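Only one protein chain is missing from this complex, and each of the others stays in its spot.
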Amino acid sequence: MSPTATRLAEMTSAEAAASAQAGRIVVLPVGALEQHGPAMPLGTDTYRADAVAERVVSRLPDDAVLGPTLPIGVSPHHLGFPGTVSLTTRTFTALVREIAVGLHRQGFHRILVVTGHGGNNASLTTIAQDLLASDPDLEFAWTPLTSVAADIVRSAGVSAVHGHCGEAETAQMLEVAPDLVRRDLLEPGPTRPEDLDPLSALARSVSHPTLTRSWDDLTPNGVLGDPRQATEQLGAELIETITERICDFLGRWAQL
Amino acid sequence: MSPTATRLAEMTSAEAAASAQAGRIVVLPVGALEQHGPAMPLGTDTYRADAVAERVVSRLPDDAVLGPTLPIGVSPHHLGFPGTVSLTTRTFTALVREIAVGLHRQGFHRILVVTGHGGNNASLTTIAQDLLASDPDLEFAWTPLTSVAADIVRSAGVSAVHGHCGEAETAQMLEVAPDLVRRDLLEPGPTRPEDLDPLSALARSVSHPTLTRSWDDLTPNGVLGDPRQATEQLGAELIETITERICDFLGRWAQL
Amino acid sequence: MSPTATRLAEMTSAEAAASAQAGRIVVLPVGALEQHGPAMPLGTDTYRADAVAERVVSRLPDDAVLGPTLPIGVSPHHLGFPGTVSLTTRTFTALVREIAVGLHRQGFHRILVVTGHGGNNASLTTIAQDLLASDPDLEFAWTPLTSVAADIVRSAGVSAVHGHCGEAETAQMLEVAPDLVRRDLLEPGPTRPEDLDPLSALARSVSHPTLTRSWDDLTPNGVLGDPRQATEQLGAELIETITERICDFLGRWAQL
Amino acid sequence: MSPTATRLAEMTSAEAAASAQAGRIVVLPVGALEQHGPAMPLGTDTYRADAVAERVVSRLPDDAVLGPTLPIGVSPHHLGFPGTVSLTTRTFTALVREIAVGLHRQGFHRILVVTGHGGNNASLTTIAQDLLASDPDLEFAWTPLTSVAADIVRSAGVSAVHGHCGEAETAQMLEVAPDLVRRDLLEPGPTRPEDLDPLSALARSVSHPTLTRSWDDLTPNGVLGDPRQATEQLGAELIETITERICDFLGRWAQL
Amino acid sequence: MSPTATRLAEMTSAEAAASAQAGRIVVLPVGALEQHGPAMPLGTDTYRADAVAERVVSRLPDDAVLGPTLPIGVSPHHLGFPGTVSLTTRTFTALVREIAVGLHRQGFHRILVVTGHGGNNASLTTIAQDLLASDPDLEFAWTPLTSVAADIVRSAGVSAVHGHCGEAETAQMLEVAPDLVRRDLLEPGPTRPEDLDPLSALARSVSHPTLTRSWDDLTPNGVLGDPRQATEQLGAELIETITERICDFLGRWAQL
Partner (left out) sequence: MSPTATRLAEMTSAEAAASAQAGRIVVLPVGALEQHGPAMPLGTDTYRADAVAERVVSRLPDDAVLGPTLPIGVSPHHLGFPGTVSLTTRTFTALVREIAVGLHRQGFHRILVVTGHGGNNASLTTIAQDLLASDPDLEFAWTPLTSVAADIVRSAGVSAVHGHCGEAETAQMLEVAPDLVRRDLLEPGPTRPEDLDPLSALARSVSHPTLTRSWDDLTPNGVLGDPRQATEQLGAELIETITERICDFLGRWAQL
């Protein structure tokens, strides 16, 4: 293993053993294969998760190792749009849990899942809960991307209704995979509560109670917010901030 | 059915049919059977969920009906303390999903789960996700209790480290089940980050990345915060605010 | 814990530990949410199970503790009538098994399920079977209600065709929840074999072979027997006999 | 198909189609592979189920067809004795349900399971319940053997404690597979309540509450009752009565 | 146990214990209930598996014991023809795995499944894989029939398109169950690639990539090849060769 070897898939069995022995944290990128409006690719969440995970691991090569990318997640709310493929929460959780338990069995005892897709968050939490009972010695953490830098998003002045394919997500893609953004096809979805149908407006008016809607009930083009306002600068700032904050967490964790 | 009949379990088959026909929203209280420190009962979360759900339904008798209470939830993080009984997330989600689908089959198309236990939140989200794919005509919402009134909790001046069995939860119990609080046994758990072990302190220092810990790693007595500071007034205000805000949501939903 | 504390949900963690330590038997009431004809509520089986379980535990406070009530059971045969919600046998058994195993983990090693609904009997038996293999140190028993006092029912002179919502069940409700019986709506279902369609008549002519039918094939109003013949006296005698016999069993068990 | 073809496995595809078309009832023998004391074989329950099912079908060739034999059942209570192999209730029920649904898909709409093993009864009931919801047009019945002729057993004067490998079961084997009974090895197990340990005595003192015990807690040699009292005459009478009564049921069913 | 006792179902508990103790290998015949064209019975694969397994065990009585026959397998590709009943791969694998684990628990540590149906092969492989992780001390092997003697089949000069119900399978039935072959109904299915529809021809033109087709897309009568060319001599040679080669393997295994 060269001193810079950071991917588990690139290591030999002996190198993996050494990484586990050294207590390195496995960083697992998890994405989705789902509609991202007229201008962004189905793999948007995977590209973003991959990019952040790679940056994190490359900055902390002694503390972390990059695990395999899971390119499909929990996306039932996007099934109304072509190209979306979703796992049931049962299969997604079985998949991630078996990987976590398998890594643990091979000597890794710390795992950080980096998810580029918010639809995976709840399943990742249930996995963490079940692992507390079944594998109490395994430390399992997960992190989303955009909400780690929610303050940056807010100060960037995004639309009142904003989210999937909106300013913040599009900006990140301009940073990590600019060639995959069809800029000429960028178009806004609903940007104000009054652009939504009444049930969607109600659902988004409060964080609790929580009423999950299908995306095709929320927006005709799969977009929430105005991606035309996305800039490379915002994208770079978001990706940097997210990377930095995850590195900060991971670095402190590695010291314990 | 008398005009004030609000519990599904008390209705005859014909009354249930009429309730479904009228579009009434089924409110399902969900709790937990888990340790609540030296002074509060195992059923604390169930008592609080029941109390709020009952108040909500009694204020909106034309819009809502009270479903059966589920007294056990997802509590693996409390298994280190006696008396805690937890369901796996798989069984908890199968249970709630079958009830939701069963109510839908009988003509109810709106369900609001009121959970007194935060450990159930992620599972409720995964249920909502899976129902989007399997039962797209069913509107399924859920709500926690305390975080609906997070502003009230903050302004009450709770401890820096605060949560399970802390000021806000204890106060709610003083409102809804005062006889079940052993006031002489109230004692604080960790109240400051420096009271926590380093990994717990790290885990609670940010909301993301998220690292779930067992409660017995967090606190020696099962408490976070200082329940001795809980007051009946705060409890009454919290329960009233939570009830009001859920009623506001549910009332607007019922109009759609 | 006051000397009379009998509900697990009302106990603190320490009190639960003491109850387990003392070898107390956990009594779990299990019911159903299903049609009970024109005059009785959906929760009939739950109310009856709760009432008997409470009486049993209150008479044997040193030997027993009351666990949480499960308000939904296995009722596919009643799905043709409004308001019925049923669990699959797979989910019902997973639920009860996880509770049993969870109580065992917390030090309780004897459990008695009191089911107010006969549709749960077979699942309770399969749970007991699987627990023999997985948790051989756990003693798991279950009991129905009415058939514990079958001799009393017989001597009361019930209809030839008799059962769900019939004389014996209605009488029990007159004892445990009289306000929930709409006496003016009591009406008979089939009371004689010749009132049944031929397949139902065949099915009920012998106990084996056993051919299970949907209730909507058996009876137009969901009733079998003549609930107008139910009396408070019979109800009181049935509930008392059932309680007594279960107490007798439980008391002897506790001595071993 | 010759006029006497009665086994599904012996039929061609076209003959099976004709049988389904004719409305013939599929009779499925189900047994067990479990200890039967020092003198009887592991397959005792399968041999008995096969024998009765064959006799039934041969007497009603126009109404019935013999399905494949399932030679393993639910026997966790016998696992303490060598040779016993048990399925979990989950797998046993999945197996029988898939066969039932598969036969239904091929045009058969009536199924009678003949079980030689009482440990399968509860699972067969849960299968019947779940089929009511999933396949309402399928008529699914099941029958045990010995308890169909309980009156004959009683009048034969069996031991007070009697059952597995006892007089009645051994007698049946003397009728259907006499060469497999090692008469010189027949020996009694407990025959009186006082021969049992106290918990077993309690468990068998009433039919409800029901407390299932492992067989190795009940009897040192796996036998309940005194098989030395079994006679060929009793065996012949039992098998004939059971066959006759099942035929009576099946014949009437076929007329509907 | 007489010196020639070879069936597990015929043994007493003590005899089974002795067999396990002696290290005897359990031979499990597994078949199918599926269409076998106009002239052969649904149970063809089971009869053939049974016959070979019986011959193998009878030749190696000190090394092997005959386990129970499983008469239904994985046959979704034949569901388009009447009489076929198939298990899902999930239930088939659960069934065989529980039997294997159960035998292991009773002291047997070597199992050989003899499958008469190729549709079971993949599931048997997945069972073997999962057992490597869960029961590493158990040695689990499986074998098909016809492909063990592929050289004999080739030298017999079968059709270019050949397989299910073809020359080799029909010949085997002429050896093991001649009365169940309706010789007057034997008729060929497709025998040349050009008799197949283009997608089927493509699928069968290479062994990989592998594209599984439903049998009703492959052949109008359920047959591949020309069963009229089957002879008793070929059947005897095939069965003898298969038996011999399995015996050779099993005998060497038993010496280790």
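In order of appearance the chains are A, B, C, D and E, and numbering begins at 1 in each one.
As a convention for this text, a residue touches a chain if its C-beta (ideal position, glycine included) is under 8 Å from a C-beta of that chain, and two chains touch if they have at least 3 such contacts.
Remember, it's a predicted structure, so these values are computed and weren't measured experimentally.
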Exercise. Give me the visible chains that the unshown chain touches, in label order.
Key: A, E
Self-check item: Residue of E:T44, E:T69 or E:T143 in touch with the missing chain, whole complex considered
Solution: E:T143
Quiz item: Mind pulling the chain E residues that touch the left-out chain?
Solution: 74, 76-77, 79, 86, 88-90, 93, 112, 119, 121-126, 128-130, 132-133, 136, 139-144, 147-148, 198-199, 202-203, 206-212, 214, 245-246, 249-250, 252-253, 256
Quiz item: Since one chain has been left out of the picture, which residues of chain A touch it in the full complex?
Solution: 7-17, 20, 33, 35-43, 46-47, 68-72, 79, 81-88, 90-91, 94-95, 98-99, 102-103, 105-107, 180, 182, 185, 222
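The criterion applied here is as follows: only the chains that are shown with their structure count from here on.
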Quiz item: What is the set of chains touching both chain B and chain E?
Solution: none
Practice problem: Tell me which chain's centre, taken as the mean of its C-alpha atoms, is farthest from chain B. | Solution: E
Self-check item: Geometric centre distance via CA averages, chain E-chain C, whole Å
Solution: 48
Self-check item: Interchain centroid distance [CA atoms averaged], chain B/chain C, Å
Solution: 28
Exercise. Determine the shape of the graph in which chains are vertices and touching pairs are edges (line, ring, star, complete, other).
Key: line
Practice problem: Write out all the pairs of touching chains, ordered by chain label. | Solution: A-B, B-C, C-D, D-E
